[in-house]
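Note that this complex is displayed minus one protein chain, with the remaining chains in position.
Up next, subunit A:
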Amino acid sequence: MLLVKYGLILLIFKLFPLCCNGDRIKHRMYIDINASTSCFRRLNATHQVGCSSKRAGATGVAHFCEVENDLTFILKNGNAGPYIPILPVSLWSKKILQTLEKSSKVSGLLLYMNNETLVSFSHDLQCPNENYGVENTCSKTDDLKWNSGGTGILFENIRFPVFYIDKHDDIKTVRDCFNKFNNYSYDTQRDRSLCSVQLNSFMFGAKNTPTCIRRSNIATNLNPVRVCDPLGDKNVWASLFPLATYDEKTDKIKPILGQKYIVVAARTDTASFFDRTSGADSPITGLVTLLAVAKLLKQMLPKNENYNTNVLFILFNGETFDYIGSQRVLYDMQNGNFPIETQNGTAEIFPVIKPSDISLFIELSQLSRGDGRVFAHLYKVDSKNTNFTERLRTNMAASISLQKSEGTLPPSSVQTFLKKYENLSTIILTNHLRAFSNKFYNSIFDNSTNINYEYLNIGPSSIQQHLSDVANTISKSIFEEITGQTYTAQNQKVSELVDELLHCYLENPNCKIFQAVGKQPQQQQNRPFNLYVGVDGNTNKATTLLGFVLGWFVGDIVGESNENCTNISKNYAFRFYNMSVSMNDLNNTMCFRMVMNFTEAVSPAFIIKDYDWSSNLYSSWSESTWGEINMRLFLKPSTSHESMTMAVGCLSLLFSSILVYFIKSRSHILFTPESIQPSPVDC
């Protein structure tokens, strides 16, 4: 008996390494696709948009489609549903979405990257941020639709999960699985095992922002879970000249009051249907031009020679979602909390900047080269912006023609300000007159190809040269505006700088400029930065770096690079950092002094006490939280096979119960009763 027992144990141990290699059954059943990104849920004051799977995930039979007909075929003829169609991302349109929503055979959707040449691909609205801008600046009926190719899918509530894969290996895995098991004799699909997909992207938040914020904060909840977070990040601002004077002897900081400000602004964020962004034309062209303007102006105007005007560079974040950043900056300005928070609006370190202190607001919007034209949109025409446009026209490089457009107002951060202060003098510089020339606005295809960018290839008609010309024009005009004199010196060459900046944002974040400011990403990150605004409390690395690059451009060298630079100074009027002298001389570092800081880019709706969500005054976007997002492939047996397994399981349960019953009822025959030895009693 003992021999048999040990024999069995030995046998099991012998067999174990041969058959299983210590793999878990889970790993043998499923193929995980790790590099997938999902569409997730966002909420505003009234709606939920985006996608969510059921709690246990969505499963369906894979159907790989190359063209639209493949999809139509399976929706009509498929008999083994539900299906998860796998479509090339270029097919993703409103029409397809409606077809899929209507079909009862679809339980999810997987999109894969294909390099097809597309005419247009934008999932933002045709009138972006319409309800939070100035009224009647965009109309869906006539030709004034800014994003005319926009499908609006980004703001649709989709009933099934949607995933995206862009790695060739992953696409191949899925396609091979489909070809091997599914892609033949569709009539008999029901009767055989099929390659299937499971998509898991269950979203915790639901309904709308007020609901999910309330649910996250209910104290009586036994299972408190934060179900959504406000969208938000940081705005970046910097000033050309110091905002305060610092007396070293008395260690006193005195704000410089009574100045006017020329605001040069751009946005920093984009979005896309998935957790991947590109954003070449919007926002990268605009923000790179702004950075180049900052660099140029610092060279032209190194010191404030008693000018009454300062230049304020502001980079707004979260503008894609109803102007989060600019709304917050304006709100802070109105409450005396810009550029820094104050007690009762009294200036202590910096002057309190109010909207009325802005003499001119220049916004740099999408600026890719297109047909070589730059448009200056003047919504309300006044002497200030007309004069400035004239300066721009005079200073513009020969290769670019500047055209003035009066009364038009493209979607821009300026809208937030104009909505409250209609007499603000504004200019928006962009590359389109009516509809965007960028047909890939807020999508993954707004990439370097879209703006014809090639690293280290600075030709006369390249995007680098174009942006550097535009930056030169703007800086010269601002120089003239501030000094009242004509700028006579030669054009500064910044095309190399622009080239490197575009490289940083579009191709490689481990670039020279990000290294120069000494805050480059620690881990080797090969993918360009994601410029989606993200959620409050989680500052995007790209935003931090942007701040340092801007500060580097407008900063002054105040001494040798050493520990004293950043550690000892208690001078709050400036920030001090050790940074490289130039991007071509990374190892030579000096101590830089700059006037740059970050402000919260979270909608005022989330900080106003008892805010009335129905008022629609401020952006109300929040992002749902989730437990996990993953995708895997597995082989789903046919229905008959599944029923068979179930039946066998039930029968074996039944038989074993009967067996146990009989063994128990006849136990006295089967087993010899153990004679119980009375335990010795110690007397």
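The rule is short, and it goes like this: a contact is a pair of C-beta atoms (placed from the backbone, for glycine too) under 8 Å apart; a residue touches a chain by one contact, two chains touch by 3 or more; residues count from 1.
Please note the rule applied: contacts and distances are computed from a predicted model.
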item: Per UniProt record, name of the chain withheld from view ["Mediator of RNA polymerase II transcription subunit 18", "Gamma-secretase subunit PEN-2", "Exosome complex component 10 homolog" or "KLTH0F16082p"]; value: "Gamma-secretase subunit PEN-2"
item: Of A:His47, A:Lys167 or A:Lys207, the residue in touch with the unshown chain; value: A:Lys207
item: Residue among A:Asn69, A:Ser185 or A:Thr220 touching the omitted chain; value: A:Thr220
item: Absent chain, residues of subunit A that touch it; value: 52, 55, 202-207, 211, 214-215, 218, 220-223, 225, 227
